[in-house]
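Removed from the display is one protein chain of the complex; every other protein chain stays in position.
Chain naming follows the written order as A and B, and within any one chain the residues start at number 1.
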Amino acid sequence: MKKFFALMMAAMMVVAMFAGCGNAEADAGTIKIGMTGPLTGGAAVYGTAVEAGMKIAVEEINAAAGEDGLKIEFKSQDDEHDAEKALNAYNTLKDWGMQFFAGAVTTAPCLSIAPSAVEDQIFMMTPSGSSEKIANSGSNIFQMCFTDPNQGANAAVLVSEKNLGTNIGIIYDSSDDYSKGLMQGFKDKAAELGLNIVCETSFTNANSSDLSTQVTQCKDEGCDFVFLPFYATEAAQVLTYANKIGYEPTFFGCDGMDGVLTSDGFNTDLAEGLILMTPFNPDAPETQDFVAKYQAMMNDVVPNQFAADGYDVIYAIYDACVATGIDGATPAADACAKLEEYFATYSFDGLTGTGMTWDASGMISKIPAAVIIENGKYVAF
Amino acid sequence: MKKLLSNKTTRTNTITYLVVTIAFLVMQILSSLGMLGSATKGYLVPLCAYIVMAVSLNLLVGVCGELSLGHAGFMGIGAFTGIVVAAVLKNVIAGDVLRLIIAMFAGGIMAGCFGFLIGIPALRLRGDYLAIVTLAFGEILKNVIGNLYIGLDSEGLQVAFSAGSVELLEGGKMLLDGPVGATGIEKISSFPMGFVLILFTLFVVLNLINSKEGRAIKAVRDNRIAAESVGINVTAFRMKAFVVSAFLAGMAGVLFGLNISSLQASKFNFNTSINILVFVVLGGMGNILGSVISATVLYILPEAMRGLDDLRMILYAVVLIIVMLCTWSPGVKNFMDRIRTSIRAKLRKNGKEAVNNE
Partner (left out) sequence: MQVLQYLINGVSIGSVYAIIALGYTMVYGIAKMLNFAHGDVIMVGAYISFCVTNYMGLPAIVSILAAMVVCTVLGILIEKLAYKPLRGTSSLAVLITAIGVSYFLQNAAQLIWGTAPKSFTSIVTFKPFSFADGALVITGEVIITIAVSILVMVGLTLFTGKTRMGKAMRAVSEDRDAAQLMGINVNQTISMTFAIGSALAAIAGVLLCSTVPTLQPTTGSMPGIRAFTAAVIGGIGSIPGAMLGGILLGIIETFSKKYISTEFSDAIVFAVLILILLVKPTGLLGKQVQEKV
């Protein structure tokens, strides 16, 4: 058996080494964009959505480029929502000859890759990594989505402006930086605006399978407005349980909750009246082309804002390359310097907003949008 | 007979050290010649950490026969201790190597202390009950570290269990930020240091196994009651192995933590513990070189299969099951043995004929 092992090890080593040596020839007509994201495991739903959105953009661009236009070669790698695996995935892409890095999807992998991207001077734009720390890692790191505290603050402003509730409850995921960042941003702004928060309760990813206690707590405290800064998976649970016990406050979610309506088998009646902040509306006329392509690719699943962010990232990078004359032969570091300069004055129109601009640290500025669910559809709020 | 036996162990140990050293030299040479891709270079340090984890767990599972499902918890304690220590010493000690070594020992000692604390209740239990207690401790540690906030400013360290309680002065830095974990970690680990840590681990573990105490530990594993009846202090030996194992896991954690720029407590969950256990079982219980090799193979296998996209993890699972069946199943073993004997018999026959023909 020992021999069997030794042989296997030798074989693996050889494979691993040659995998590292396969530096392909740079082709001037094709730029290389790489992406990492959780394609397997618990967070796979976000990774696969971003990946599909990006693939659609790449297909569109390559089809439109024709014979002589600039094309994109795209490669995605699984990071399993793990900081260590993400770095391996990024290195694999680097060996492939990646010029631009359009990842990662979730925050922890973004934070582990960002210092390497800064060191290698590879232009990085994350579609959905929303911690402020990501853009602050370096001048070549950009974000396509809002940062968490910003979005939380935007939510508080909206609550105050539209007078959505007097007794406010918050349920958040204390083991998740996204959720915590939003909660903190919301709370700080709410204090400033004089909103009355009466109940603040949390869960962790290890005990998120049962949220009945938290919902009951909000009910006991008499909350007429509950802020839910977390993902669709847990939101469905909260809505279902609240419905069971006949609790009907105004529920308010953030962009992570996008997709709650379209999860297979979900009773959309439960989400009636739910307000959420999302930059992407799959029911709007201008997104229908994208929605149709996505559904064709992903077995009729309706795209959420993750997919749309991914789609926008590819277009943002591609358009900037065309404008600055970058092609497949431009070394990654040169391309990075050019794009960094270009993004300072760049105004980009995409699926998730128009007239998007980036500040010096790489954070995005776009108009916050909210929707309310009426008759099972998103309606601009 | 006794001499022969000791020679055999010496030989096995020498081979172990040799294999590790040669592998290190080969990788170093390839690296200096620029023949390694970034991906391969990126594997090296985590791989060293996992090898140390596997060897230290083997001491517990293979040599002592105690099933532990929370080994990653010790790695986590070590990692976060090391990160804090390395950050605190940044302005005190200039050399990265020295700082790393101090951090490693700090992480190891911290993990060892926790190992001792956990060992007190855990070692009163046996078998699967011990396993669940180690699992429980792993989960508790993950939960507590995930809610720990540590900040550093000119006045010193601040530790708290809620985000608002740490108020830093100008220029202060959050070293550990609850669920966000540690970010912006300075990478001071290196492959040569990983290699040194492996050698240190092998030295500690192999010496412990081959010492008088090691034989006592093995006697306890094979038959606890018999061992007790000849006056071996079972609990003391189990505790020693437990603490040493935790200490080494803590050091591995420091090596791992100071090689990555962002680290969360959730990394050290049940799944990581299980992965390390897989390394140990597949490499062979009590077989130290086996642990080294299987940690290497199993760490690189999913990375090398990246080209397979969607099918990658499912094929990894299939390979894992098949290898387990091939290496452990009595049926398959008999089958392989039969083939081997028949081949050998044939060879011998051919050899004889060749001799006869001459």
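Just so we're on the same page, contacts are C-beta pairs under 8 Å (C-beta built on N, C-alpha and C of every residue); 3 or more make two chains touch, one makes a residue touch a chain.
Just so it is clear, the model here is predicted, and its values are computed rather than measured.
One chain is not displayed; in the complete assembly it touches the shown chains A, B.
Residue in contact with the omitted chain (choice from A:E119, A:E192 or A:D210): A:D210. Among B:M35, B:M324 or B:L347, only B:M324 touches the chain left out of the display. For the chain left out of this panel, the touching residue among B:L25, B:L169, B:I274 or B:L347 is B:I274.
Contact residues of chain B toward the unshown chain are 61, 67, 121, 124-126, 128-129, 131-133, 135-137, 139-140, 142-144, 147, 225-226, 270, 274, 277-278, 281-282, 285, 310-311, 313-314, 316-318, 320-321, 324-325, 328-332. In the full complex, the hidden chain is touched by chain A at residues 40-42, 44-45, 47-49, 174, 201-204, 206-207, 209-210, 212-214, 216-217, 220, 232-234, 236-237, 240, 244-246, 259, 263-267, 298-299, 301.
The rule is simple: only the chains that are shown with their structure count from here on.
Each chain gets one centre point, the mean of its Cα atoms, and the points for chain A and chain B are 34 Å apart. Interface residues of chain B, counted against chain A in their complex, comprise 30, 35-43, 46, 139, 143, 146-147, 163, 178-181, 183-184, 187, 256, 260-264, 266-267, 290, 293-294, 296-297, 300-301, 303-304, 306-307, 309-310, 312-313, 326-327, 336. Considering their complex, residues 1-2, 4-6, 8-9, 12-13, 15-17, 19-23, 39-40, 77-78, 82-84, 87-89, 91-92, 94-95, 107-108, 111-112, 114-116, 131, 133, 137, 174-177, 180, 184, 204-206 of chain A touch chain B.
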